[in-house]
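Got a structure for you, written out below as structure tokens; questions coming shortly.
Missing here: one protein chain of the complex. Every other protein chain is in place.
Every chain is named by a letter (A and B) in the order it is written, and numbering of its residues begins at 1.
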Amino acid sequence: MQWGSASEFFAMGGYGLYVWVSFGATAVCMVWEVLAVWRRHASAVAESRGES
Amino acid sequence: MAINWFKYSSPQAFLPLAGRMIPWFSVAALASICVGLYIGFFVAPTDFQQGDSYRIIFVHVPAAWMSMFLYVVMAIWAGLGLGLNARPSFMMAQAIAPTGAMFTFLALLTGAMWGKPTWGAWWVWDARLTSELILLFQYIGIILLRASIDDLRRADRASAVLALVGVVNVPIIYFSVKWWNTLHQGASVTMTESKMATPMVAAMLIMMLGFWMYSFAVTLARMRCVILDRERQPSWSKHSSIHEVVEAR
Partner (left out) sequence: MSQPSLSEALCGVVRRDLLLAMRHRSDVAMSIFFVVIVASLFPLGVGPEAAVLRMIGPGVLWVTALLACLLSLGRLFTADYLDGVLEQTALIPQSLAVLVIGKVFAHWVISGLPVVLLSPLLGLQFGLGGDSLGVLTLSLLLGTPTLSMIGGIGAALTLGLRGSGLLVALLVLPLFVPVLIFGAGAVTSSMAGIGSEANLSLLGACFMLSLAFAPWATAVALRIALE
């Protein structure tokens, strides 16, 4: 481990804002996409079931 | 073991196959990303020149790579669809586009986040950034064109033509750092050697693998939605078999 403490980890040597916005945006986008496809699948299944 | 691949070219057969593959790809994606993040944050050392801001490459490079890779794959499916007149190929292209657009957006966003501390500017109009921005517009154009056409067959074929026409941009993005004097750095990793420390390269490649597995999983899942949406009209989707298939997940 190279980080002395948790606060050092979050500070990222002064670049914390840039690093965490990048990783955060990536995580948010990917999770949002997974949820969106999940929701779409659920409604597609429900509609196809409802029609039979 | 001889596998008759063509039997999976019917949406009816593809649906359960995709359903079985998605969990594997999801697990692989999650595992790769966790490993990659661990190595990237806890094993890779602080960079001598850029400090810790360089760690953004662990999402920036995989996202940029996926944005180009997915476009080419989408264009290949589009070409196959036009050449073989095969509807599943068009559906595959349709399923890939939103994920590709998302990665392009992320590549641009994380690039700006990295550019600000490194170059002092959120954005520069150099060749690679400009052509990546154009790629985003191309993805959006393909999605919007499909949305504007009501007739499904015409929508498939028109967006396929557009995807193929736009594929010229991808080599431009890739080679732009070699062809022009740009601010963006050149390739740090080639087939034979790398200019970065090993943990950094390892983390970056593992994250790339993770994003690739993720793309597989999401695209297959979206493909299933596309199939269900399209096949709602014909009678085969109303048979009990589709419900068994769906319930079995």
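To be clear about the criterion, a contact is a pair of C-beta atoms (placed from the backbone, for glycine too) under 8 Å apart; a residue touches a chain by one contact, two chains touch by 3 or more.
Note that this is a predicted model, so its numbers are computed, not measured.
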Contact set of the excluded chain (shown chains only): B
Omitted-chain contact residue, chosen from B:V161, B:V177 or B:L205: B:V161
Which residue of B:Q12, B:T46 or B:T130 touches the chain not shown here: B:T130
Identified contact with the non-displayed chain, of B:S53, B:T99 or B:Q138: B:Q138
For chain B, the residues touching the chain missing from this view: 82, 130, 134-135, 137-138, 140-141, 144-145, 148-149, 153-154, 157-158, 161-162, 164-166, 168-169, 172
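Following the convention adopted for this analysis, only the chains that are shown with their structure count from here on.
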Residues on chain B engaged by chain A in the complex (per definition of touch): 41-42, 45-46, 51-53, 55-56, 59-60, 63, 98-99, 102, 105-106, 109-110, 113-114, 116-117, 214, 218, 221-222, 224-225, 228-229, 231-232, 237-239, 242-243, 246
Chain B-facing residues of chain A, complex: 1-3, 9, 12-15, 18-19, 21-23, 25-26, 29-30, 33-34, 37-38, 40-41, 44-45, 47-49, 51-52
